[in-house]
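In this view, the complex is presented without one of its protein chains, the others remaining in place.
What follows is subunit A.
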């Protein structure tokens, strides 16, 4: 096997290609490693080319391969290219492109190594490099793990710079003026006499040139767009009802489908009687799919009405039918033969615990639904020579593989047209809707089939956030926290999710402990063990994944110990912090919130700090204990992402992450009875409503050396900060989400 470096050099070359009426800049993927692969492959026609920038005719298109679930990456990916290419908003269109290995996610490896993100040591960095090579070889194109900005930050700026310099070379050829005398501005190359040559008129010349790849990226002091407030390119469409989502597609000739599969996830369908459905108006077909049936009708409502009229005989659930059984299984998993990994063992925790009477506490986090507001959907057309899928999805290349398995095509014959997504929170990493639409369309070849989930089907067939339990033991000494021993038991979300995706990940699951083992506190004694519970209900990544539960476990327990020590929650966290960038985050949130100042009657404040996805994030929450329950008044957030690409979107995503986390911490869970989720619609798992929303103040810090994403990191500290604030206001320590099982909220 060739070394990773060699393959990488041969397989991925930045280049340019002629397209009709212009030029494209991007990446060549070379299938066979010739000595001079670019030219040989171009000559043989065996090369595929995956562009970042396409200039053809009168149009400039910037391609960002990461999907947009609302986090704004269609805008931010384009911003990174436009920064170096000297384009203004309004001068280009954007596209998600076609799935390809060339768009492999360079940042995905960071979370997969057994080193905390705050460890920049040689071994940690080396391991990240090796993991990056593996991800590259697998060509994993995933939108997730808050990696879009880390993956894109250098890559897309470089793509923009290469396009710019090559267009300047084209202008030099046309004008006879040296490139050093040329400038670029707003889609034009500017000659010394002020003559403006548009990129479009230079494109055909550029297509015949060797691309200029020896480019330097601009100094941050020169940035026009990065770090400046810009208006997201989707804002007008999303404020006028003109943004098209997957659910809005109207492919000529399409029929509408609704499905019902066994609400006991993964259970069989033993039988069904569709006679009541087939006679309903507009219904044209009832077809069997894996674990259930699909109904075809002439509109969405009729399809859903008809599928609900079918009588089903469902098989048993392949997991314990009752919620209590799930908790029992977790409770008995804190044993050696279920130890997944001891992730951290600083000091001598056993000795510290033996030296004093430890404080003990147990915490729980429930299953939680993703429930993005746009119900899952997919439109699929199966034809003899290929398949087309229109949907919003986060793992497009694996989507092609799984669709091809159903239809018998090659993955390369599956055209995937990614759509703007009405939220995801992890649900659009799953494939059920895609596979079901494909199974139906495969039985109706030549007809586009648009499958829309009812909200009830979306809830019944969500793969929720995994449940988990933590047991903490700890001691204090001389007014300081002395030891934390935290054990977490969870089913492995990675095993469940990536198993379904046919992308198994070997080794211990870092998500069982993420948010609990990696906080850069220099505690004298800090032990963290993760226990792998055998698979229960199937589960999936939920915004911030393991840290969404573990942040609550770890920081709540730390807060209990700080209280036991009689120390100030903020001062003790700052004192214990062993990582400079993280300490600044805590200091910033203390300053923003005027921590330590006098509070009004019945008020309390809590602070929490969690590092997730490489982003140290601290939050302070202020609550009032009213006669009707807890009111969340204010939240202050400080987070360090190295570089804030757009301060407006940054603030919006942080505020949204806090609202998302608090809403679920307050009132949402999925529970199983008779093998089925008991919650069927938003009435049952509501999240936060506007009247409950606190004021949220946000500060982005830029001390960190690496550029990080902000989609998930605001989530984990919110629940513990709220629980800590409730304790401060009421003296009641809440150790289980959702909190409304224990206390009322207004």
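Operating definition for what follows: a residue touches a chain if its C-beta (ideal position, glycine included) is under 8 Å from a C-beta of that chain, and two chains touch if they have at least 3 such contacts; residues count from 1.
Here is the rule we use: contacts and distances are computed from a predicted model.
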{"item": "\"Isoquinoline 1-oxidoreductase subunit alpha\", \"Monovalent cation/H+ antiporter subunit D\", \"YuzF family protein\" or \"Glutamine ABC transporter ATP-binding protein\" - which is the UniProt name of the missing chain", "value": "\"Isoquinoline 1-oxidoreductase subunit alpha\""}
{"item": "Full-complex contact with the absent chain, from A:319, A:343, A:660 or A:745", "value": "A:660"}
{"item": "Among A:81, A:371 or A:620, residue touching the chain not depicted", "value": "A:371"}
{"item": "Among A:23, A:365, A:414 or A:696, residue touching the chain not depicted", "value": "A:696"}
{"item": "Interface residues of subunit A (partner: the chain not displayed)", "value": "69-72, 231-232, 234-245, 247-248, 250, 256, 281, 299-301, 304, 371-375, 420-423, 425, 452, 454-456, 648-649, 652-653, 655-660, 663, 681-683, 686-691, 693, 695-696"}
